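A single protein chain has been omitted; all remaining protein chains appear in their positions.
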Amino acid sequence: MIEFAQFGAGRIGQIHAGNLARNPGARLRYVVDVDPKAAERLAERYGAKATDRETAMRDPSVGAVVIASSTDTHADLAIAAANAGKAIFCEKPIDLSLARVDACLKAVQEAGVPMLVGFNRRFDPSFKSLHERLQAGEIGAVEQVIVTSRDPGLPPQEYLKVSGGQFRDMTIHDFDMARWLLGEEPVEVFATGSVLVDQRVEEVGDTDSVMVVMRTSGGRLAHINNSRRAVYGYDQRIEVLGSKGMLTAANRVPTTVERAGGDAVTRDKPLYFFLERYAEAYAAEMAHFIEAVNAGEKPSVGARDGRQALVLAEAAVKSMQTGAAVKLV
Amino acid sequence: MIEFAQFGAGRIGQIHAGNLARNPGARLRYVVDVDPKAAERLAERYGAKATDRETAMRDPSVGAVVIASSTDTHADLAIAAANAGKAIFCEKPIDLSLARVDACLKAVQEAGVPMLVGFNRRFDPSFKSLHERLQAGEIGAVEQVIVTSRDPGLPPQEYLKVSGGQFRDMTIHDFDMARWLLGEEPVEVFATGSVLVDQRVEEVGDTDSVMVVMRTSGGRLAHINNSRRAVYGYDQRIEVLGSKGMLTAANRVPTTVERAGGDAVTRDKPLYFFLERYAEAYAAEMAHFIEAVNAGEKPSVGARDGRQALVLAEAAVKSMQTGAAVKLV
Amino acid sequence: MIEFAQFGAGRIGQIHAGNLARNPGARLRYVVDVDPKAAERLAERYGAKATDRETAMRDPSVGAVVIASSTDTHADLAIAAANAGKAIFCEKPIDLSLARVDACLKAVQEAGVPMLVGFNRRFDPSFKSLHERLQAGEIGAVEQVIVTSRDPGLPPQEYLKVSGGQFRDMTIHDFDMARWLLGEEPVEVFATGSVLVDQRVEEVGDTDSVMVVMRTSGGRLAHINNSRRAVYGYDQRIEVLGSKGMLTAANRVPTTVERAGGDAVTRDKPLYFFLERYAEAYAAEMAHFIEAVNAGEKPSVGARDGRQALVLAEAAVKSMQTGAAVKLV
Partner (left out) sequence: MIEFAQFGAGRIGQIHAGNLARNPGARLRYVVDVDPKAAERLAERYGAKATDRETAMRDPSVGAVVIASSTDTHADLAIAAANAGKAIFCEKPIDLSLARVDACLKAVQEAGVPMLVGFNRRFDPSFKSLHERLQAGEIGAVEQVIVTSRDPGLPPQEYLKVSGGQFRDMTIHDFDMARWLLGEEPVEVFATGSVLVDQRVEEVGDTDSVMVVMRTSGGRLAHINNSRRAVYGYDQRIEVLGSKGMLTAANRVPTTVERAGGDAVTRDKPLYFFLERYAEAYAAEMAHFIEAVNAGEKPSVGARDGRQALVLAEAAVKSMQTGAAVKLV
């Protein structure tokens, strides 16, 4: 039974706290948030205490932290937690700066604490099953990976300003997905993008529609496409072509109801957004972390995965600026 | 906040207790079971007390009961609960004897307590959505209803002996589903059946494969097919043909993964059995009951629905014996 | 190379003539129709001659006839063709009277000529493949057969008056399908029906919506449902449950296009009616007949199949009238 301190009581923080609380291997002891009322509300709901960062970090009964606060605080909190010897569950991205990510990784490594970076999609039942079947050799050697990832709609302008750009904020999940499925590190990244959804995105110097192609050392190919707007809902699909076949994972739907009418046959559009689509994934991710920490094992998706996804995002930014593929060592 | 006493700590009892415990509008106070250890284990898990029937029924702080014990105890417990003025959540069937069901209904009516009979399928998100869209007129007037309902495998011989027969034990759910979808009471029932799955079913004088056709006063038609064995898993589908189209609800699957191979394209078979398929339905059913009781309203599926499904089952038994359709008043 | 005389130049006659003409193993020599202009138009299109019945029947170079004229002429023409020693391709039904069907069968048997009865659905690529896989044991022993068969809309009132009733006119195809899939003869037939689509159907003493349940000697069960109106198009599906799995064949669609929109995901409704859905089946049926005749073999679906389907239709009529299942020897 690990005691947790959680930083961040916002939307995603509430998800993690709930999953923590329902898990018999864990107990939520502290909630810390810049908004003390939010911290109190969440703490109360799960029998925890709202407190400040110092108290939470110093308490030796706290074995693990959940970092679900704003992105710019992730690295600091992770370093502090590492120094305090606590296991770390950190929302992605670790940081928008590679230098700070590396500092964080160093602290974690020196402290020898387990760290999970919140690439929740790896825990989606469909994606997880696909990955396992890939590993089991069901389609032979991987040749091509296609990742489709589109949000239902644009985030607020304020969010866009501090998001770090589409590649670091949105595509980063897909970079992780592609790495995970390719089974080899990409050594070449080409990316391009446009503003097609909303001209306000241009005002903040960002894109809302991007396409990426990557190549691994062994010649495996990956494609990612992203859009900030799919009016039909959260579009999250993966496809892997191998020497012996293809594995695909489609979107999930609220119900299996279909209507055959005089005009067409209609069925449900995909689940609305990440809270709906990845509800099971968030629970499984937290369960995995708790299990790993309790067993003294490394979580399956760690700090280095967080770093590598950022490396690919940086390469994509550079590729889009130069119009050439960026080589990675 | 209603306090509950639950009777029955078996498989389905554990489901209900869990859903109760997670619901902020309810608290599990007592668990009663013929096996005191089972009662204690379940009670402890949710902060309740194991006790005996009398204590639970007499305690005025108990506002509602869950009856999830063996079928032969349902009617007695429901009558006792009604007499004690408690709201009743009763697993189906109320009883295998229509006379006892009627006695139970009388007690409930006289006590004026709310009663929900556990036709969980009405709360399945897909079936519920289909029903709502039917009610909303999406396919005009109902003309034909087809209910497919097949278990993954035969229950133990001991169960079969006391089950009341396939119509009362298994088809009863589908009779309820058909009534609910038809929107009119069936007035004619034809049924036939065979032993095709396992000859041991014949030893207990039962069938394992049945087909039913029903007709309502307005001429609407319904078909039900059942099998005690579908090797591909729990097969639970509904289809409604109306004057303006057709609504269908298909099986649910664990993942959306598909594999395209040299021989064929394969996808997941349906979820294994009722605990998997109807997990959400059980939670929604309990939530509905708690909400209705807290609001002083009648649950959407009540004692009379439990009775009518049994009336149809009885008619099916008689039809199979006589080879003729049985008319209902 | 067989020379053909074809009787009937209407809608289905044009289909058969076209398939004949495209087949290198056959040549269309004569077309006969009550409307000489229709006969001429069709004959000219395929390099044949319009003629009268006597000429066509007497010409020794004619090896085979296609009977695609009105139902009431089928039996006479088939008997005449049998007596003239010609192979017979006869549209279903052979006749609406069992006595006349039997007379026809006798003539055919005595003449020793091959006869195919136009149960075109057996030649549909999907249904044929399903049947072959069934025969190959892919799902073990057959337990349940479900046949769904709905027309897109009501035929004209004039047609209904002479159709012989829904069971003999429409369900007859499904009786054949069920027999073919069951692999055993039905020994018990229950049927019921209603007028739900259009009250004018009642005026001619017919139904537009029916359900049938059948049982074979070995206890296998079959269900058929029919409607004269499915606004979403021609609904033609089959499902077979076996001891080792289930085989289904779904509707066919014009295109594979899907649209994901803000409200739902939509795809094509089924092909409109039999000319579209069974275009390939009609071609395959004719090819099979030509091949069989050229090879001196019996067609796979013969006169007796035509008779047995009518026997089941008669039983259904009687069952609907009496409200009891009708036993067949």
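Each chain carries a letter (A, B and C) given by its place in the written order, and its residues are counted from 1.
Keep in mind that, in the parts below, a contact is a pair of C-beta atoms (placed from the backbone, for glycine too) under 8 Å apart; a residue touches a chain by one contact, two chains touch by 3 or more.
The shown structure was predicted, so the numbers you read here are calculated from the model rather than taken from an experiment.
Novice: Tell me which of C:Gly25, C:Gly153, C:Gly183 or C:Gly245 is the one touching the absent chain.
Specialist: Hidden-chain contact among the options goes to C:Gly245.
Novice: Write down which of A:Gln14, A:Thr51, A:Ser209 or A:Gln236 is the residue touching the left-out chain.
Specialist: Checking each option in A:Gln14, A:Thr51, A:Ser209 or A:Gln236, the one touching the absent chain turns out to be A:Ser209.
Novice: Given that one chain is not shown, which residue among B:Asp102, B:Asp268 or B:Glu291 touches it?
Specialist: Only one of B:Asp102, B:Asp268 or B:Glu291 touches the chain omitted from view, namely B:Asp268.
Novice: Check each of A:Arg29, A:Lys128, A:Arg220 or A:Arg259 against the chain that is not shown and name the one that touches it.
Specialist: Missing-chain contact among the listed residues: A:Arg220.
Novice: Over the whole complex, note the residues of subunit B touching the chain we left out.
Specialist: Against the missing chain, subunit B presents residues 230-233, 235, 260-270.
Novice: I need the residue numbers on subunit A that touch the omitted chain, in ascending order.
Specialist: 141, 143-144, 146, 148, 150, 188, 190, 192-197, 209-213, 215, 219-223, 225, 227, 229-232, 235, 241, 243-246, 322-325, 327
Novice: With the missing chain put back, which residues of subunit C would touch it? List them for me.
Specialist: 125-126, 129-130, 133, 138-139, 244-252, 254-262
In this section, only the chains that are shown with their structure count from here on.
Novice: From subunit B, how many touching-chain steps at minimum until you land on subunit C?
Specialist: Step count on the best path from subunit B to subunit C: 1.
Novice: Sort the chain pairs by how many C-beta pairs are in contact and tell me the top one.
Specialist: Chains B-C share more contact pairs than any other pair.
Novice: Between subunit A and subunit B, what's the gap in Å when you average each chain's C-alpha atoms?
Specialist: Centre separation, subunit A to subunit B: 40 Å.
Novice: Once you find the CA centre of subunit A and the CA centre of subunit C, what distance in Å lies between them?
Specialist: Measuring from centre to centre gives 57 Å for this pair.
Novice: For subunit B, jot down the residues that touch at least 2 other chains.
Specialist: 244-246
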